[in-house]
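With one protein chain removed, the remaining protein chains of the complex are shown where they sit.
Labels run A, B and C following the written order; every chain starts at residue 1.
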Amino acid sequence: MATKVPLQDPNLDPMIDPRTGEYAVIAPGHNFKSVTQKIAGIVLTSNTPLGWFFGLIVGATVATGLVIGLTWLFLKGVGIWGVTIPGAWGFAIINFVWWIGIGHAGTLISAILLLFKQTWRNSINRFAEAMTIFAVVCAGTFPLIHVGRPWLAYWLFPYPNTMNVWPQFRSPLAWDVFAVSTYATISIVFWYVGMIPDFGTLRDRATMPLAKTAYGILSLGWRGSTRHWMRYETASLLLAGLSTPLVLSVHTVISFDFAVASLAGWHTTIFPPYFVAGAIYSGFAMVLTLAIPIRKFYNLDDLVTLRHLDNMAKVMLGTGGIVAYGYGMEVFMSWYSASHWEFFMMWNRMFGPMGWAYWMLILTNIAIPLTSLWSRKLRVNVAYLFVLSLIVNTGMWFERFVIVVTSLYRDYLPSSWGTYRATFWDYIIYIGTMGLFTFLFFLFVRFLPMIPMSEIRMMLPQTKVDRGGEAEHAIEETV
Amino acid sequence: MAQVFDRSSNALARFSLVLTGLIVIALGVALDQLQRSPWVTRQGQRPDQPVPFSHKHHVEGLGLQCQYCHTQVEKAAYAGIPPTKTCINCHAQIWTNANLLEPVRQSWATGASIQWIRVHDLPDYVYFNHDIHVNKGIGCASCHGRVDQMPLMYQQNTLQMEWCLNCHRNPAVNLRPTSEIYNMAWTGPSSDKPVWCSSTVKGGATAQNVVCTTKDPNASGPEVAMVEGAASGAAVPNVDGAPAAPLVMPATYVKFTSQIELGKYLTAQYHIRTPNELSSCETCHR
Amino acid sequence: MPPREGIYGLLAEFNTPTELVQATEAARAAGYRRMECYTPYPVEEAAEALNVHTNRVPLVCLLGGLMGLTTAYLMETWVNVWSYPLNIAGRPLFSWPAFIIPAYEWTILFAGLSAAFGMMALNGLPQLYHPVFNAPNFRNGATTDKFFLCLEAADPKFSLTDTRAFLEQFPAVSVVEVDH
Partner (left out) sequence: MAEMKSEATQPVVVTQIAKAKLTLAEVQAKLTGKTGRRFWKNLDELAETEEFHELMREEFPRQAGANEWVDAVSRRGFLKVMGASLALAGLAGCTKQPDEPIFPYVKQPEDLVLGKPMYFATAFPFPTGAVPVLVKSDAFRPIKVDGNPEHPMSLGKSDALTQATLLDLYDPDRSQHVVYRGENSTWEAFQQAFTAAAKQTLGGQGIYFLSETITSPTLAEQWKQVQAAYPQAKLVQWEPVNRDSARAASKAAFGSYVDAQYKLDEADVILSLDADFLGGIAHPGFLPLAAAYAERHRYEEGKPMNRLYVVESMPTVTGFKAEHRLALKPSEIAAFAQALVAGTAPAGATDEQKKYFAALSADLKKSAGKAVVIPGEQASPAVHAAAYALNEALGAVGKTVVYTDTVVPMPSEQLADLKSLVAEMNAGKVQWLVVLGNNPNYSAPADLEFPTAFAKVPVTVHLGTHVDETGSVATWHINKAHYLESWTDARAYDGTISIVQPMIDPLYGGKQAHDVLQTLLANPQGSAYEAVQATARGYIQGDFAAGWRKALHDGWVEGTTFAPKSVGAPKAAGLAAPAGGGIEISFRPDPSLYDGRFANVGWLQELPKQVTNLSWDNAALMSLNTMAKLGVEENDKAELELTGRKVVVPVLVAPGHPDDVITVHLGFGRGAEAGRVGAGVGFNAYTLRTTTAVLSGADAKLTKLSGTYDLCVTKVHNIEHRGAFAQHDLNQPLSDANGTYSLAGHEAMERGIIRYATLEEVKKNPDFAHEGASGSLVNKVGYGVEGETPKKDESFFPDAWNYEKTDPSSLKIQNAWGMAIDLNSCIGCNACIVSCYAENNIPVVGREQVKVGRNMQWLRIDTYFEGDLHAPRAHFQPMACQHCENAGCEQVCPVGATVHTPEGINTMVYNRCVGTRYCSNNCPYKVRRFNFLLYSDYETESLKFMRNPDVSVRSRGVMEKCSYCVQRVEAAKIQADKENREVRDGDVVTACQQACPTSAITFGNINDKASKVAKRKAEERDYPVLADLNFRPRTTYTAGVINPNPELA
């Protein structure tokens, strides 16, 4: 918590908690029923806002680009992309890492913040998790389609076969398969388990028989029995406890794709921490990108308050700092190692034919965000945050571009130096996945509770149980 | 506000959960079986050939040697299908107007090949070398089965990689004396049917320098107890392994009563490469 | 569960968690054992009142985790050392450091799945039908803003009249019978 000095007099701004001087996590005046109605209303309403249809269609249209791109890709082969020798990896891997990175914030919010009892997470964790899952969906497509013979991609999974051959477990790509598939599975389970009680609520509040049945089945017959709640809480805690090392491991493993290779610029021990930090960095940026328009659109600003935005901005400031340190270290080591490989690689990154990408990265990822985010004024300036989140997302994409491309195209043997030029198909497929993401997300906000009602309820003052004077903050306990 | 679901739904819900699990498992098993099924491997399928040639009749019935038709099995990488001429050699005299043989006469007249359907068909990326197997003591029957009992030719084994590896990882179990290569009925030594082997490893021994017999050499007179000295280039198969070579020298025979012992012995004599080498990728894929 | 006739129990509805907890504690003090609270969010005090402290989800989770760990690590070792030993980049057949990572991931995978499904199993979910749903007011509030205490007929001390009387001494919004 940076400063406790309120922006303006708390009496003027009801959103500011007079005790802390911080923005409140929930606007005062809410009770169990009101929050429930507000959130369930969005799902159960019978008249869908036109804006929703618009967004869904936009998403779908952009996603057709993906469909066309993939069709041509399967017809012709990865040669339609800009990949070549030496630059045998291009957009596909860059996008893969980028999307996975974005996914991380969701798990982080729902798991790590849960462990740290950061109750402010409650109102944003649900759609952060949704974002995770859809990001992983988008990310997951890339490793599959980027291989030369995608119809054989199943060979990466260990299964008994008539060839008696198995995956090669020394390869980071084999590790990826395990990491990413585990990550996807656990995220979905965690997400679903979290929604069970809310499905119960929706079942009970739904009027349309179809909705009743559907949510009824999804709720598995949840009835809020206390014994259930106890096991449920334990399970959530365990899942959170498991997701935390998982989310850290996933991006670590992905960083191994590079760190394990012998290429100067990839072959470095600093990758795991700074990949994870970078992932969270870009992830929070994406959460902001999503949260800001949504809270406006469904006027949820009393549940997703400036406090949330402020905190997320702070997290970005922190993780961004780690990333900056990473960049700094790369430069330092390239000199300190006294290794010609490292030195040349860094020189080439900065001043080689593709230097522009590196400076673009420094500008968007370090210069702009890390200077501005210190100011609380800007941190609670919704418009600015939105723009910034977009900038950081671009920056993180460039980070992967710099790592993948500029290390590859000028490596050890000068005779094999080349260059990399992305093609029409690289772009259409990349943008297509964004369409897919949007499409899925719009479906989510319409049909699933995007804010966990049971957890919001726990944050209301009414939860306080008065037992013979010994007063406790329910908020602290009921996590 | 009554129940959304009635009593039965609980049972139903749990049942469907179990069912899903079962279906997934069943699917896995099915796929695993499918890739080994004859539908994929073509095991035991008899494609209809232009001429319904019966190995049973020609080998078992007429007692033709394998090599009479498959002349190059010992020196060619491909086993080779006999040219039309081979058929005509006999069928110029016998069954000269049998309808069955029409395609053969056609081919002979027009000079166009008889178009057989390949029965043992390996993928194009597998480089199988026939002669080395024959020369190193793998009998016809080991891969092709009892061809002498096949009215119509079919594929005995799966010819899948795992099947190849079974032998390449442990050749000993299938090795036999080169003199027994063409012996369809060969079952390997046993206590009641022992095998005696001896070799003259002087200088570079070739596989043919190892001589085996199914008769007890000490019992059955000198002509068996002696083995030829010089390496005979083309192995003239000879069921009781005593070639009528002029230059002979006394030999010390070893008695074998189990395939494993014999296999070990032959592995050493034939210099069979180690399983590690035999199961290395480049052995079959280039 | 087999359809049974008759009364499942008495269901008292409260407006605040405090009332619920007090009622529960009293009921327990009065010797009732077969009872259950229903709340729109987890209320720990209710659990204490019901004297529910432990559950077996962590154990299930632990076992799952261990299973994942061993499965993955043994598989990798078997594949590389016994099933098909190949010279990969001159590395040893048993490259134990490399094998750690997939094993690590599967530990988490198995543990997570067993935690989630273990919880459902122990909770006896899915259970789409449950007697309490028969109570007309239950679905109206139990998952939104009301707090319920159900004393079950199976309890030896249960008797329709006494128990109802007992419940009505609390500020319950309503006390209704729940059929099977």
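As a convention for this text, contacts are C-beta pairs under 8 Å (C-beta built on N, C-alpha and C of every residue); 3 or more make two chains touch, one makes a residue touch a chain.
Every value quoted in this text rests on a predicted model; they were computed, and no experiment measured them.
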For the chain that's been dropped from view, list the shown partners it touches.
A, B, C
One chain is left out of this view; which of A:16, A:35, A:56 or A:78 touches it in the full complex?
A:78
If the hidden chain were put back, which of A:204, A:310 or A:411 would touch it?
A:411
Contact with the hidden chain only, please: which subunit B residues?
31, 34-35, 39-41, 47, 72, 75-78, 80-85, 107-108, 111-118, 121, 123-125, 127, 129, 131-132, 135-136, 160-161, 204-207, 267-268, 270-274, 276-277, 280-283, 285-286
In the complete complex, which positions of subunit A touch the hidden chain?
64, 68, 71-72, 75-89, 146-149, 151-153, 155-156, 161-163, 165-168, 170-174, 177, 257, 260-263, 339-341, 343-344, 347-348, 351, 353, 408, 410-419, 421, 423-425
Using the touch rule from the top, list residues of subunit C that touch the missing partner.
86-92
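The criterion applied here is as follows: only the chains that are shown with their structure count from here on.
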Using the contact definition given at the top, which chains are in touch with both subunit A and subunit C?
B
Please give the pair of chains with the highest number of C-beta contact pairs.
A-C
Distance in whole angstrom between the CA centres of subunit A and subunit C is 30
Compute the distance, rounded to whole Å, between the mean C-alpha positions of subunit B and subunit C.
62
Going by residue number, subunit B touches two or more other chains at 4-5, 10, 13
Which subunit A residues reach two or more other chains?
164-165, 203, 216-217, 220-221
With touch defined as at the start, can you tell me which subunit C residues reach subunit A in the complex?
16-18, 21-22, 36-47, 50, 52, 55, 57-58, 61, 72, 75-76, 79-80, 83-84, 88-89, 91, 95, 98-99, 101-102, 104-106, 108-109, 111-113, 115-116, 118-120, 122-123, 125-130, 132-133, 138-140, 142-145
Touch list for subunit A against partner subunit C, complex
31-33, 36, 158, 164-170, 174-175, 178-179, 181-182, 185-186, 189-190, 192-193, 196-197, 200-201, 203-205, 216-217, 220-235, 238-239, 242-243, 245-246, 249, 253, 256, 454-455, 457-458, 462-467, 477-478
So in the complex, which bits of subunit C are touching subunit B?
1, 3, 84-86, 126-129, 133-134, 136-140
